[in-house]
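This view holds just a subset of the chains, kept in their places.
Labels run A and B following the written order; every chain starts at residue 1.
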Amino acid sequence: MTHLNERAKGVYIISATPFLDNGAIDFNSIDGLIEFYVEKNVSGITILGMMGEAVKMSAQEAQAVMRHMIKRVAGRVPVVVGVSDPGLSNLTTLSKSSMDAGAAGVMITPVGGLKTDEHIYAYFAQTITALGNDIPVCYQDYPQATGVHISPDCFNRLVRDFDTMVMFKHEDCPGLGKLSRLRQAVIDDETLRRVSILAGNGGLYIPEELARGADGAMTGFAYPEMLVSVVDDYAKGNLSKAQDLFDIYLPLVRYEQQPGYGLAVRKEILRRRGALAHAATRAPGPKLSKVDHDELSGLLQRLEDRLKV
Amino acid sequence: MTHLNERAKGVYIISATPFLDNGAIDFNSIDGLIEFYVEKNVSGITILGMMGEAVKMSAQEAQAVMRHMIKRVAGRVPVVVGVSDPGLSNLTTLSKSSMDAGAAGVMITPVGGLKTDEHIYAYFAQTITALGNDIPVCYQDYPQATGVHISPDCFNRLVRDFDTMVMFKHEDCPGLGKLSRLRQAVIDDETLRRVSILAGNGGLYIPEELARGADGAMTGFAYPEMLVSVVDDYAKGNLSKAQDLFDIYLPLVRYEQQPGYGLAVRKEILRRRGALAHAATRAPGPKLSKVDHDELSGLLQRLEDRLKV
């Protein structure tokens, strides 16, 4: 299996985890969901992330989901596994079994409570050392969820000191300035490795992020084909075309991007599109009301109408 | 001067405070800015809010800005004054002098550190009592900035117990469910006063908020005419027309809505539109880089192009 590296680009879709209405894992839907993503021409799939409700699964369930998903993907695209955990031993156990199962790399968000760059550096130094030299790492920078803020300088120090740090999942917000600084740093210092930067935040700023040097997106928007087209058109220099398509989907991007609640929206869209059999989130989790459903229907109808034009 | 009441609707624009590049208040620009807002047919103006950088002014400056703005508005639309303050005496002083100067009411966000509904209730009970029976109050519900979370039940208790509580500025996010619950409560209990609800958050969810019962918007988007049209069209039942216009502006709404940084964007747009002589924020405050300026120019060009179609 090819390992993740600094040249990764395109759309790494963050996969939902399908559940039955009783909360059990819906393994049947996993197969359909993976096919859905692959058919949309994503460049990679990220599993067991925050959107994947990983913290609500047991370790055994996480392992089972990970193996099932990787097996179904069957090497068609690289799979990145979210392995963040309050405990280092849990993190390394899941990382190693993921790589053994065929993952391309792991995604790690800093543990809560890290207060300064030096604490963040120490945490990642300890963690990457424990993982060894063969597990590529994506740093998930999502301070809105973690409360942990890394400076560009500190991230670059990690890049310099650890060869396996190959990707930055950018979702600080506002974070456009940080992205520009990360890209400027490799211009200013040609000895600094240029790592892959994929943008999150539901794609809400993806045109700007691509223009500032992101290599693609890593997020879970329920219409991966939009992300794929936008990233592709940016790469080809068709900026207006990319922005035009983005704008059509933007009302929905914005709607899905509501923290917490948005996961229920996303799963419901995936259900309506046939990618999931059930929209259930695992307890405790958000649910859509009748009003929410109707509102969503209106937004989807408008999207359909605009796509026809 | 007419006092604010429960029937307030339309767009209460949140006014920026103009500064010179050296940080002094730009009183000349205040006049132009007020005219700009009034010409756009806003229904009211809210001054000295968070977007107005009120916490960075001295009490004397705040008083001077308040008087200057109210005088310039000259009764053409009601003016609401943000009076939130860690100290109750400061809050009441500014409230009373604002009303004396011709304000229609005051906007108050709970002081930081209130942990439960009972603490929030106690704080507002104390505050409203200190203000007396003649000062209409708008509750600003902005937990992303304050860390204070009120339940719909607690707000309704305040409405029941205090006649001067006449408006709710809605900007919890995700907050659509809360808005629906506030409106359902007055259906379920006809003895409960129906207060005005105006939506904030830069207008990012304004179509959904209007559909769920908001009476308008209270936010500072740099194109007030869009908000005015959307609110107006919703009131007339022209939902598609309203949404179509909203969608055209949405890329910019989203861009302005970046916390903190967005204020610099908003002031720069106001400057480019001639509503401000300088885009300066007061120190410490955000500034736009060359890249930011160019990015904004691209977004504004696209907006102009789409409006022509």
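One rule holds in what follows: a residue touches a chain if its C-beta (ideal position, glycine included) is under 8 Å from a C-beta of that chain, and two chains touch if they have at least 3 such contacts.
These figures come from a predicted structure and were not determined experimentally.
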Note = Full complex stoichiometry, one sequence, with 2 displayed, works out to 4
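In this section, only the chains that are shown with their structure count from here on.
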Remark   = Rounded to the nearest Å, the gap separating the Cα centres of subunit A and subunit B is 34
Query = Contact residues on subunit A for subunit B in the complex?
reply = 173-174, 176-177, 180, 204-205, 208, 211-212, 243, 246-247, 250-251, 254-255, 258-262, 289, 291-292, 295, 302
